[in-house]
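See structure below.
A single protein chain has been removed from this complex, and every other one stays in its place.
For reference, chains read A and B in written order, and residue numbers begin at 1 within each chain.
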Amino acid sequence: MKTETTFEAMKRAHRRRQITTSVVTHSFMILLSVIFLLPIFWMFSTAIKSRWDIFLWPPVLFPEVPQWVNFRDVFTRVPMFRFIGNTFYLIVLKTIGELLAVPLIAYGFARLKFPGKGIFFMLVISTMMIPLQTKLIPLYSMYVKAGMIDTYWPLVLPAFSGTPFFIFLLIQYMKTMPRDLDDAAKIDGVGTFGILYRILLPLCIPALTIIVTYTFLWTWNEFLQPLIYLNSYEKFTIQMGLEMFKGIWSVEWNLLMAATLSTMTPVLVMYFFAQKHLIGGIASVGMKG
Amino acid sequence: MVTKQVKRSKAAVKEALCGYLSISPWVLGFIVLTFIPILSTIYYSFTRWTMMDKPVWIGLENYIHMFTKEPLFYQSVKATALYVLMSLPVILIFGVLLSLLLNMKIKGMNFYRTLFYIPAVISGVSIAMLWTWLLQPDVGIVNSVLSFFGIQGPKWFWDPKWALPSVASMSLWKVGGSAVIYLAGLQNIPPQLYEAARIDGAGKLRIFFKITIPLLTPTLFFQLIIQMIEAFKVFTEAYVITKGGPLKATYFYLLYFYEEGFQHFNTGYASALILILVVIIMAMTMFVNYTSKRWVYYEGEDKAR
Partner (left out) sequence: MKKDSMKAVLVLMLMVCLVGSLFAAGAKESAPAKEVVTLEWWTWDSEEYNEASQRAMVKEFEASHPNIKINMTLLPTKGFETKMTTALGAGVGGPDVAFFSVANWYPKALVLDEYIKRDNFDTGMYYKGFWDTKTQFNGKTIGLPLGVGASIVMYNKDLFDAAGVAYPTNDWTTDEYLEIAKKVANPAKKVWGAEILTRPFRAIWFNHGENARLYSPDSTKVDGYLNSPESLAAYEWFYDLMRSGVTPTVSDMATLSTENTGPIDLFMANRLAMATLNQGHMLNAVKAGKNFGVVREPGVGDNPRHVNAWSLLVGIWEGSQHPEEAWTFLKWYVGPEGQKFLMDNANLFPSIDSVAKQYKDADKDYVKGFLEVLNDTQVAIWRGAHPSGTKVEASITDLWDKIKLGLITKDQIKGELNALVPKAQAVLDEAKKTLLY
């Protein structure tokens, strides 16, 4: 009898603790969410105002006559759908490039031994230290001579050589995987690259998801390189479209905010669904014992 | 015995060849897209060049000027170094904490994770604008909240003493992006370890410091290097909001480079500036890499080869 009561008491206490943790966590998350969402509210509030009502005093949170038409204007003033399509096209090409190149390169660094590996690795890292602006003129010169200006080649080619950030990420990820796997596979007669493609890569899904997510994000936000390499208006990308709302003498803040919100949404939606693969790696990782 | 050695060396050669083959895509890209441009940068650093005419060879003059006659150089190094020291711990610590939070199995976590990812999605310029509004001295939210408690908030970006911390605080926004990386790293920790620890009666804090953190060190190492490199390259915040002021408090190195190269067209000198930056970052990275052998734990490297 006594054990039952103590057991029940323990269960009750445990449940109480669970609820408290849940309540505390939830309220904390809600508070953080509000803070993170504040700028979005401001952006939205600006997006539905007419052009010269944004800086009134006292500031108006929700205008009397919300200008929903702004969201439509964003797509008619500038061929935004076209730009979004172009950007998606770039994303697909670059993702293919990265997914082909990065695992191969990372595997070399993470698992294979070859002379000069340390130096090569430092070179990979050092590439990240060089700001893009320094390389612009020599690269532009090269691409002009190769006849690649006003095409997507200069934007896509680097992906097939692997972005250092991703290479480094995947190297770290692979290094955490026990070598027992490699050895077991070797005994089974799997070749060097077979180990990569059949054993290690399936376990790297979370890292690969990051690569896909970040490629999406970075391509979406890219401005400088498309600006330099593209001339034809119909080939432009999203960020270039957004810049068109910044005129030479004034900025159309309402349209700019509406455009930013509109172009933000697909990325967030994509990320929302990609999360499953980010967190879902648990089942496949526990292969010990 | 001789055959064994021969076999081993043959295997080693085969492995080395496979190694070179696997990194070949990167090597090719590196030569064309990075190495050649860097060569021209090195060349231009020894010239006086405005981009609009022929470069004039002046040897080490750019470097001498930088180190002996240019107070702006030291100001920008100092501002950048302070920024790195202020922002790096914040990003790393809060990034880990946020990822732990986001790893919890609570209803709606998918939604929360996406929410915290939002700032990473908004481009740097928009974020800079939003923070200007947040930290606006008169009507900004932060100062309004502070005045509610009777505190007169400082002028943030417009106070020479507070400008740099204000810019450093903006890096808090970016933790959502790095939390994603930690999340992936957390997935790699086998749950069996946690279970075993709990069965042994270990408390939450102990589990955190003895299991989670050590197994997270590869990711931490990665983030440390990446965020440190990015911190040295801080630019947008200064360019959009403070323009390097007030009184050069936020006059970051890349801003200095940008002004010299793209506003004053002093491109030879700007090339020299970039090379010095790369050297500095490289030195810091190698230092971190060297210490990493002591504190980074790779499970896959347990059987040291």
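Definition applied: contacts are C-beta pairs under 8 Å (C-beta built on N, C-alpha and C of every residue); 3 or more make two chains touch, one makes a residue touch a chain.
Predicted model, so just to flag it, every value in this text is computed and none were measured.
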Among the options B:46, B:83, B:157 or B:232, which residue touches the chain absent from this view?
B:157
Decide which residue listed in A:24, A:69, A:100 or A:144 touches the omitted chain of the complex.
A:144
If the missing chain were put back, which residues of chain B would it touch?
48, 50-53, 65, 69, 125, 128-129, 132-133, 136-138, 155-160, 240-242, 244-248, 259, 262-267
What residue numbers in chain A mark contact with the hidden partner chain?
51-57, 136-138, 140-141, 143-145, 149, 223-224, 227-228, 231-233, 240, 243-244, 246-251, 253
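In this section, only the chains that are shown with their structure count from here on.
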Would you kindly tell me how far, in whole Å, the mean C-alpha position of chain B lies from that of chain A?
16
Of all residues in chain A, those that touch chain B in their complex
22, 25-26, 28-29, 32-33, 36-40, 42-43, 59, 100-101, 104-105, 107-110, 112-115, 117, 120, 122-131, 133-135, 137-139, 142, 157-158, 160-162, 165, 167-169, 172-179, 192-193, 206-207, 209-210, 213, 217, 220-221, 223, 239, 242, 260, 264, 267-268, 271-272, 275, 278-279, 281-282, 285-286, 288-289
Hey, which residues of chain B end up touching chain A in the complex?
12, 14-23, 25-30, 32-34, 36-38, 40-41, 51, 101, 103-104, 106, 110-123, 126-127, 130, 133-134, 139, 141, 176, 180-181, 183-185, 187-188, 190-192, 215, 218-219, 221-222, 225-226, 229, 232-233, 235, 254, 257-258, 261-262, 271, 274, 277-278, 281-282, 285-286, 289, 298-303, 305
